[in-house]
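Apart from one protein chain that is not included, each protein chain of the complex appears where it belongs.
Should a chain be cited, it is by its letter among A and B, assigned in written order, with residues numbered from 1 in that chain.
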Amino acid sequence: MLKLAVAIALACIGAALLLNFWRLVRGPGPADRILALDTMYVNTTALLVLLGIHLNRTVYFEAALLIALMGFVGTVALCKYLLRGDIIE
Amino acid sequence: MLEMLTALFLLIGAAFALIGSVGLARLPDLFMRLHGPTKATTLGIGGILIASILHFSDQGQGVSLHEILITLFVFTTAPISAYLVARTGLHLDARNGDNVD
Partner (left out) sequence: MKRWLPQPLTSGCLWLVWLLLAQSLTPGHLLLGGLLALVLPLFTVRFWPDRPRVRRPLLLLPYLAVLLWDITLANLVAARLILGPARRLRPAFIRLPLDLRSELAIVLLTHTISLTPGTVAAHLSPDQRVLLIHALDVDDEAALIARIKQRYEQPLKEIFAC
């Protein structure tokens, strides 16, 4: 029962990641790409937690937490760069 | 019983995460796309993390509370990311001369 649920959930997150990737490639603007990348990070966090449940290991939490952290920092840095690069220009 | 609840939360969470990404992929402009990831995906990961808490608390090694950290983190950072992306979008639009505001 749980195995099946995890499998379905993994498929959902995988599909979500593909959709995010499509938006990342498609754009059209830089802001869309940043948003797509940020969503990919969040979905990857979910994927790692799911993997942890699937393999019954708790070691994946640290990885999930780190991915979530990096995603946020990356998004902020990219947005700040785009926002500030203009002021300097 | 607990296993069923875990499975339920997993499926709800994964469904919301997928809906958020569908919104990101199919809505026509940046500001509408923002709504999917900030709300649905955030709740989606919340659901999956609740499932994880239930699952690992069921393993007989005490209550697993690790996941609360990730949940809190995602819930506090998602609006900030959305705000920054929206600002970036407004800024770039203004620079390109389309008056959105």
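Things worth noting here:
The criterion applied here is as follows: a contact is a pair of C-beta atoms (placed from the backbone, for glycine too) under 8 Å apart; a residue touches a chain by one contact, two chains touch by 3 or more.
This one's a predicted model, so the numbers in the text were calculated from it and none came from an experiment.
Although it is not drawn, the missing chain touches B when the whole complex is taken into account. In the full complex, chain B touches the hidden chain at residues 16, 19-20, 22-23, 26-29, 31-32, 34-36, 38-40, 42-43, 64-66, 68-69, 75-76, 78-80, 82-83, 86-87, 90, 100-101.
Keep in mind that, in the parts below, only the chains that are shown with their structure count from here on.
Distance from the chain A centre to the chain B centre is 9 Å, each centre being the mean of its Cα atoms.
On the chain A side of its complex with chain B, the touching residues are 1-2, 4-6, 8-10, 12-13, 15-17, 19-20, 22-23, 29-32, 34-36, 38-39, 42-43, 45-46, 49-50, 52-53, 56, 58, 61, 64-65, 68-69, 72, 75-76, 79-80, 82-83, 86.
The part of chain B that touches chain A in the complex is made up of residues 3-4, 6-8, 10-11, 13-15, 17-18, 20-22, 24-25, 30, 33-34, 36-37, 41-42, 44-45, 48-49, 51-52, 55-56, 59, 64, 66-67, 69-70, 73-74, 77-78, 80-81, 84-85, 87-89, 91-92, 95.
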